[in-house]
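Everything below concerns the one structure shown next.
What follows is part of the complex, with its chains left where they were.
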Amino acid sequence: MDTAPPLLRMSGISKSFPGVKALDDVSFTVAAGEVHALLGENGAGKSTLLKILAGAQSANAGTIEIDGKAVVLANPHEAQQRGIVTIYQEFTLAPNMSIADNVFIGREPGSRLFINRAELESATSALTRRLGLDRSVRTLVRDLSVAEQQLVEIARALSMQSKLIVMDEPTSALSRAEVEKLFRLVRTLKSEGISTIFVTHRLEEVFEICDNYTVLRDGRNAGAGAVAETSIEGIIRLMVGRELSGLLARRSAGLVGPVALAVEDLVRLRTPTSPHAIELRNVSFKVRSGEILGLAGLVGAGRTETARAIFGADPFDSGRILVDGEPVSIRTPQEAIRHGIGLVPEDRKQQALFLALAIRTNLSITVLDRISNALSFVSADKELGLVDEYRRKLNIRMAGPDQLVGNLSGGNQQKVVLARWLALGPRVLIVDEPTRGIDVGAKVEVHNLLFEMANAGIAVIAISSELPEILAISDRIVTMREGVVTGEIRRDDADQEKLMTMMTLSVGEAA
Amino acid sequence: MAQDKPEILTSVPGLTFPFFVHMMNAMKTAVEAQGGTPIESDGQVSSPKQTADVEAAIARGVKGIIISPNEVDAMAPAIQQAIEANIPVVTVDRRVASVDGILAHVGADNVKGGEAQGNLIVQMFPQGATIINLQGQSGASPAIDRNKGLHNVLDAAGDKYKIVFEQTAGFDRAKGLSVTEAALSGLAEPPQVIVAANDDMALGAMEAVKGRGLTGIAIIGFDALPEALAQVRDGGLTATIEQFPGKQSSTGVQILMDFVKNGTKPAEQVTLLTPVAITKDNLDVGERLGEVK
Amino acid sequence: MTELRATPEKSAGFDPFGFAARFAPLIFLIVLMAVFALLEPRFFTSVNLFNVARQVSITGLLAIGMTFVILTAGIDLSIGSLLAFAGLVAAAIAKGGLSDRFTVGDDAIGYGWQLAALGAIAIGLIGGYVQGFAITRFKVPPFVVTLGGMSVFRGAALLFAAGGPISGFDKDFAWWGQGKVFEVPVPVIIFVIAAVLAHIVLSYTRYGRRVYAVGGNPEAARLSGLNVNWIICSVYVIMGFFAGLSAFVLAARLNSAEAVAGTGYELTVIASVVIGGTSLFGGVGTIFGTVIGSLLIGVLINGLVILNVSSYIQQIIIGVIIVLAVAFDTFAKSRRRRA
């Protein structure tokens, strides 16, 4: 059996985009029944490699062998025929169709012509139950949260006949509970002899679930091996090619200033635009300038809703928002910005980026007033200066300021969004999952940026589903569950277990 | 394009209307018969488009222009331009009064045609009549003129001629049908006359009347298309108006070519042909009767 | 789309907002008809209502095809021209050539309505396929391809018939447009059958689901292994089929085919589809809505004519009501989400 060819062998894969060589002579091997981690910094070429494997893009050079036989994967359909099933990094669902329709699209049970709806729905709900997605299978995908949508994508992949499941950052939108359910499923698949390729920027997950790893750096192979024989530091070294600089020193809590933003009894009922949104019930908290307040909670805790309500992105029913002690009326994001509040939204593609526009346009959109003259002409010098400043500060990898944002890797896109708000310099900045899909190196950079901002006197509210991150960056942590604040704790007193308990408390217990 | 084969611009308001298709064919045949080369221009029912065509023809250096203007006032500047470029212009059907120097006009006024319809109604129903009037496309000048002519006569003839229903049907057969259907539903009594501003609408109205199983309604069209002549012959339509587009065209071309070839100016600057209402009795007046089998 | 919105709230008894959201166009239609009936009782006679239904059938058939197209976020501006061309071809076949184009009644020789219908539909299918091919193969937006097609087919129609009509068919041909079965006009029967079939295809077949998926998120559909190009091309072929079919029915109805037939139909038809709740961005819409939308426009035009409103003012009223109908639909849907 030792001589048997591996399940998948990709060799000599190269791929260029205008101005960027995304992959350069990359080789990649996956054995049957293994869970293989594909790692690398943002823009290293992971997604590009996997899209080539999925038949969604074509390589400029290289060969793909499955079970030792060379294959051509001209389109996603052919890849699926050969048992390669992919969960893409980007959203690939039809928003106006139900969960069941999305899961089985193109493969509906039934006769040649007609769909058997009953079978379709029961098959779907069997899958969603296994994943812990607690929704009617008739719910429209557009009414789901990002996390739930991710689960639908996973369900779709699991519903297909497969030999190899490719998961490009499946956990970036999930919290711990769903991640564990997913891992349980991956182990089951493994026991059935099905291989998994797993991409993540949360390196601890690699050690939890993966057998082997391959690291890419700048589109080239940087190393590979067995997970058991390496460490997080070892992998980081391969990814980054240098030692990571540590976290910045933070200003001590004593220097924190007056209350910059106070939220009092915020109530938002099942609401205008989203019938399934979390109801907010009497959410109150304060954040001081110079402080980083962590908002922790499980999926559906209502953190995003709170942030959007404060920012004026969605209306709320009652409650007050005070900026610098003064009650303010905020009904639109524009008004929020006028009061010095900024929001880095959860979903960068849908809510933050202008994918078909240049990086410079994306970055300067919030500060146009500042970089233009009295006649409202935008100064090219100032704009390019701005791009240059943040390209250095955040180490954004781009071909140039005129490159389209849509062509950046996911992590670099996130950095552009952050840069946009940093450039504005708000008094209160809310960041919703600021490091989703960001590599370890960049994560440190983003954290340092948040510290810098706090040090500069900005009040920061950080929402994150990663408890280690919350613990690493917050001065103080507020926990939420199902639209209710369940507790508050100083960072120094907190650890993962305590937070977990607070996050799962129900209302009565919290009081 | 030699000197002996002078190029002549033949321009009509719109080649989607059978009336103008016939006019265009008559013009082209006449130009060729007179030893010229016709340059075809379709105004596409748009004054700017027809203006553009005239300008293109001036740039091409045509020796003469025969044109039926889409709209007399709007086409005046283009015709002025041609005259300033020393190109003789003959207008057909619609007369551009505001420009001096037009070589000749040969026409059968649309207002007169409308009057012919009105006169026929008065003659057929001396006791008075109830009338449905299907107007042409809103704002189009033949629609305006024909409607005006009809009203000139009927309004003067007194109260006994009641227009019980008046709507545009856009010169379109399908609309002629649907508007007539609605009108017949909306009226307590079927009308005695349906008068339409072109044959297409009249033929549509005829189908509506047939569909209702009504008889004895006089349906009057306009344009004397072969199909309408056939229906007049077979009793589907009562009458249609002949404006002699072919004769207008050939006369116009004759005048133009005489001038282009010999420099002869016409004796009469304006030639007006009187529109005639064609009924079963005078079918032979129809210019295009030959096309009917 | 409304029917896709699976509702856990269903069991919660009658939900007036949900009802209003789902049936907003229907409610609007009923109100409109009530207003017309009040202003002019003759509007509500069976003769007139059958008239409306028959008039609606022609554009309604086109609207069914257009629903498929718009569900994929496409658009087809060429339908009026394609209809004219297909109608002339059918007429020429029925008359056995162009030489006898005006012979009236049963004397007309020819190849029969069967071949004529086939000819019209064939032209529609070919026209639709060519456009679908250009859209998927050359990646030219549907708006542009069908704008081109609009010009090309009109030119072809004019050229084919040298600008003139072809008319006077035999009784069997005319029956398809003018006949009745138990008081119900034949075009109405054709329309109803077509609508039911199209509804079944869109709601219950694999193909229908795929049309929604491609419209909802083409990239996702592609990555799910669907042959997106094939599906997009197919909706233009379906549109072409309906253009051919309605060309045949219209020719039979008017007892004549003309090169200028169908001018401006594209906008009326698109308006019908959108009033029925189908989204121009694709992925959302139903045949039921389209039928209501077509009826709404038909009723509007007929009602205003019956009331003998001046044609200038008619245009103003029609424009305003189209906007109001869609605004009402949007409003009802947003109310529902608030509830």
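Each chain carries a letter (A, B and C) given by its place in the written order, and its residues are counted from 1.
Here is the rule we use: a contact is a pair of C-beta atoms (placed from the backbone, for glycine too) under 8 Å apart; a residue touches a chain by one contact, two chains touch by 3 or more.
Quantities reported herein were computed from a predicted structural model and do not represent experimental measurements.
**Student:** Only one copy per chain type is displayed here, so what's the full stoichiometry of the complex in this file, written with the chain labels?
**Tutor:** A x1, B x1, C x2
Methods note: only the chains that are shown with their structure count from here on.
**Student:** Find out how few touching-chain steps suffice to connect chain A with chain B.
**Tutor:** Steps on the shortest route: 2.
**Student:** Specify the chain with the shortest distance from its C-alpha centroid to the centroid of every protein C-alpha atom present.
**Tutor:** C
**Student:** How many angstrom between the C-alpha centroids of chain B and chain A?
**Tutor:** 70
**Student:** Roughly how many whole angstrom separate the Cα centroids of chain A and chain C?
**Tutor:** Each chain reduced to its C-alpha mean, chain A and chain C end up 44 Å apart.
**Student:** Chain B to chain C: how many Å between their CA centres?
**Tutor:** Taking the average C-alpha coordinate of chain B and of chain C, the gap between them is 33 Å.
**Student:** At least two partner chains per residue is the criterion; list those residues in chain B.
**Tutor:** In chain B, no residue touches at least two other chains, as defined above.
**Student:** If you look at chain C, which of its residues touch at least two other chains?
**Tutor:** none
**Student:** Can you list the chain B residues touching chain C in their complex?
**Tutor:** 15-18, 21, 135, 138, 165-168, 172-174, 177-179, 181-183, 185-186, 188, 200, 203-204, 207, 211, 225-227, 230-231, 234, 236, 291-293
**Student:** Once bound in the complex, which stretches of chain C touch chain B?
**Tutor:** It is residues 40, 42-43, 45, 47-48, 51, 55, 58, 99-100, 102-105, 158, 162-165, 167-168, 178, 250, 253-256, 258-261, 263, 301-302, 305-308, 311-312, 315 of chain C that touch chain B.
**Student:** Write out the stretch or stretches of chain A touching chain C in their complex.
**Tutor:** 54, 56, 75-77, 80, 86, 88, 91-98, 101, 105-106, 108, 110, 112-115, 117, 136, 138-140, 156, 271-275
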